[in-house]
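Of the protein chains in this complex, all but one are displayed in their positions.
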């Protein structure tokens, strides 16, 4: 069961995870990561821009690689775009597998790649002004864990 | 927010995760692993025995180590005991943190230790007969990832 | 009396989840009171012993008095 989506509206992760788990009968384990917009000092909002012809195909390509690398029964990968407020979920990745190691590692792998290699541009609003968020060295370090170039 | 429990009855992970996430406002991410009893060939039921004076204190000690090792805001660790049928959730570990790496690694750490160093004895019923499940070498390998003795 | 609790497959060997023995009780006395197959099994270094919920580093040092609980713990099952 494979469910890859960009969402333009607020979502509640539990409403995705329950049906996803049900859709993979016989699984041994399911690992889920949900990221939320942090309440960082003075941040009023976060905006994510995507580029339609690259972003969703890029997520599908990432899902292909996860299925190739780990022994998965199902993969859910959902990412918000648009304007988000602190506390709102921004990303949800869930992997179902016979064995826990595949499920946990697949989520870790997808998160590292989504955070640093997926086509999203982010800016945050502080004091009424929008500021673009730059690439981070940490993201390169995260990717190097998987022995892959960016 | 810390919630460590042994459960004697069937549970629905979503009913634990939602309140757990709500109880950790300001989190950056929450990682959750849910393990289910697999539909292994011919297995009719799985029984988990625990020893009251060791098992729950052992889970609390594991939680202490996870809080010491990772930067966590909250940790949920719930394990079933008693007789379970294939498809039933057996374990749920959820970690909330400011940063995803802590949340994911804490879940991975707790699962490796719960599976191999926590005081549970398991037997499975096949063809109407109960068979004890032996320790596995793989579990030792899992623990060695954390550079710790069993 | 001292309560002896058998966990996992030791309970099968013992034929019961627990039994009561007279206090005081040391390691040699405990083994002497158990059927020989069970006594041999609990001697296996992979099987641990707890006294009142505390694991013993050295089984041979066991000293249980009236009201104490001894647990005989085989290795935990694999994941």
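Order as written gives the chain letters A, B and C; numbering starts at 1 within each chain.
The rule we apply is simple: a residue touches a chain if its C-beta (ideal position, glycine included) is under 8 Å from a C-beta of that chain, and two chains touch if they have at least 3 such contacts.
Everything numeric in this text was worked out from a predicted model, so none of it was measured.
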item: Touch partners, limited to displayed chains, of the chain removed from view; value: A
item: Of A:2, A:65, A:99 or A:122, the residue in touch with the unshown chain; value: A:122
item: Chain A, residues in touch with the chain not shown (by the definition above); value: 49, 51, 53-54, 57, 114-123, 132-136, 138-139, 142
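Following the convention adopted for this analysis, only the chains that are shown with their structure count from here on.
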item: Chain A-chain C separation of Cα centroids, rounded to whole Å; value: 50
item: Whole-Å gap separating chain B and chain C, where each centre is the average of the chain's CA atoms; value: 27
item: Separation of chain A from chain B, taking each centre as the mean of its C-alpha atoms, in whole Å; value: 24
item: Residue numbers of chain C (touch at least two other chains); value: 79
item: Residues of chain B engaged with two or more neighbouring chains; value: 115, 142
